[in-house]
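I am attaching a structure below and will ask some questions about it afterwards.
Missing here: one protein chain of the complex. Every other protein chain is in place.
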Amino acid sequence: MKRDGKKIIFEKAGDLPPMAMSLGTTEYNETGSWRNERPVVDSSKCTGCGICWKFCPDISIKEDANGKASIDYFFCKGCGICAVECPVKAIEMKEEEK
Amino acid sequence: MIYTIPQKELINPGHLACQGCGGALALRTVLKTLGENTILTFPACCWSVIDGPFPYSAVKVPLFHTAFETAAVTAAGVKAGVKKAQDPNTISVAWAGDGGTFDIGIQALSGAAERNEDMFYFVYDNEAYMNTGVQRSSATPKGAWTTTTPTQSPKKERKKDLVSIIAAHAVPYIATACVAYPEDLTKKLEKAKKIKGFKFFHIFAPCPPGWKINPQDTIRIAKMAVENKMFPLFEIEDGEKYTINMPNPKKEKNVPVNEYILKQGRFRHLKEDDINEIQAFVDKRWEKLKKLAEI
Partner (left out) sequence: MSTQKVLMGNHALSWGAVTSRVQVISAYPITPQTQVVELLSEMCTDGTLDAEFIKVESEHSAMAACIGASAAGARTFTATSAQGLALMHEMLHWAVGGRLPVVMGNINRAMAPPWTIWTEQTDSLSQRDTGWLQVYASSNQEVYDSVLMAYKIAENRKVSLPMMIVLDAFFLSHTSENVIMIDQNKADAYLPKYDPEFKLDVKNPHTFGGLTTPDWYMELRYNIQKGMDDSYQVIRDAQSEFKSVFGRDYGMVEEYKCEDADVILVGMATAASTGKESIDILRNKGVKAGLLRIRYFRPFPFEDVRRVLKNAKQILVLDRNLSPGLGGITFQEVKSAMYNEKNKPPIYGFIMGLGGRDITVESITNLFEHAKKNDPQDIIWMEVKK
């Protein structure tokens, strides 16, 4: 078994664990590529209330150095829950350029 | 940032849930409070896929995938196993969808509840077999479209009252919860963690593709279901002590079901009369719940 970053590479049956057992996390998977719209945070409006973080099903919102919300675009699927739930309308969904 | 629920994540991003998935959010919230000394058992359900393909996994705690109808009993087996071979305090969790709970898994669930197994059972209820492409389950509400209850003949039967069935087993703790109210869910989990025996959580978890809603509306719709009493939040202790815990009891107002119904594609075919019937049913059930809570 080899690892290529977060990816796991098997070459033969002998590399496998005894049963289908996880050896790595889903962090290899760039779910950000699913996105049609991207949430963009206006840090000047963001109050750091944490509501967007709390409701993100994809664990894609983090706290930046200033205590404001920041989006992890590698994983964000662009569902838009954060933009809808933000009480001060600090998050705007913008069309993804492909 | 203000954290009103535990900050630590026990799920990794990169999982395979659809956009705006209520079920994914539900487990994320639950694991935060249950913590690392937890072992999960999943039957066939959306999470069988969400967790990611072999050899990857999204959850950061041990997880055993089991057969569709065996979530409760496999988790009971895990608990017996850790008692004898590892740390007896490890929390064993069955995490199942509504199909695996209301339908095919109800026998094993009833068995585990009757034996008062020291475990948690969670149903994340998205009101149909979503993983196989939106077929009706006994958790699908009356009037809803699914791929096996087409709009010309939507579901004729009411949603099964599972919580009452579990309450009839007189288990120590039952709670309803909703992904839109994570603080309420967290509070209930903390309470339940201190209770020995069978803990049952019924979590309301919208499914954007299955309900034909915009993924951004998952929380909004889930909130409406609680506010309009389609899915009231309450606890039952020892099968008899009911406590209603609505989010804003002081400001409780009569929110009609209309907006909730009309916002969802799965109810689009319903006529005014149908909606009135749903309203009457919801009102009746709410009155009954309030009476139970007075005892």
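In this document, chain identifiers A and B correspond to the written order of the chains, with residue numbering beginning at 1 in each.
Everything below uses one rule, namely that contacts are C-beta pairs under 8 Å (C-beta built on N, C-alpha and C of every residue); 3 or more make two chains touch, one makes a residue touch a chain.
All values reported here derive from a predicted model rather than from experimental measurement.
Undergrad: For the chain left out of this view, which of B:L63, B:M130, B:A144 or B:A167 touches it?
TA: Answering carefully, the residue with contact to the hidden chain is B:L63.
Undergrad: Which positions on chain B touch the chain that was left off?
TA: Residues touching the hidden chain, for chain B, are 36-39, 41, 48-49, 51-57, 59-67, 69-70, 73-87, 90, 107-108, 110-111, 114-115, 117.
Undergrad: Which parts of chain A are in contact with the chain that was left out?
TA: Residues 10, 12-13, 16-23 of chain A touch the chain that is not shown.
FYI, only the chains that are shown with their structure count from here on.
Undergrad: Please work out the Cα centroid separation of chain A and chain B, and write it as a whole number of Å.
TA: Inter-chain centre distance comes to 24 Å.
Undergrad: Can you list the chain A residues touching chain B in their complex?
TA: Counting only chain A, the residues touching chain B are 8, 10, 17, 20-31, 34, 48-50, 53-60, 63, 67-69, 72, 74-75, 77-81, 83-85, 93.
Undergrad: Name, in rising order, each residue of chain B that touches chain A in their complex.
TA: Result: residues 1-5, 9, 11-17, 19-22, 24-25, 28, 51-52, 54-58, 60, 63, 179-180, 182, 208, 214-220 of chain B touch chain A.
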